[in-house]
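Shown here: the complex without one of its protein chains, the others still in place.
Up next is chain A:
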Amino acid sequence: MQTFQHIIKDEVGLHARPAGMLVKLASSCSSDISITFESKKVSAKKLFAVMGLCAKRNDEITITVEGENEEADCLQIKEFCEQNL
């Protein structure tokens, strides 16, 4: 299991567009990917669930990646977060 924390920098937070991009990427990975925020844990492959977290700028989210390809998938997700979130 791979896990990392990320502080949201995007001015609108984890809203439709960034959430959509994240979900798209997560769905292309074979690992199980989840996001934890304020005691809620949801699948990163589900748009409504991710948007439902209501994570805003400066909030810290925890991303967990689990599966055969977890290392490579985690790297990809991490890179995406740093560039887009």
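Heads up, the rule we're going with is that a contact is a pair of C-beta atoms (placed from the backbone, for glycine too) under 8 Å apart; a residue touches a chain by one contact, two chains touch by 3 or more; residues count from 1.
Note that contacts and distances are computed from a predicted model.
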item	value
The complex's invisible chain, by UniProt name, from "CoA protein activase", "Small basic protein", "Phosphoenolpyruvate-protein phosphotransferase" or "Phosphate transport system permease protein"	"Phosphoenolpyruvate-protein phosphotransferase"
Residue among A:Met51, A:Val65 or A:Leu85 touching the omitted chain	A:Met51
Touch list for chain A against the chain that is not drawn	11-12, 15-17, 20, 23-24, 43, 45-49, 51-52, 54, 56-57
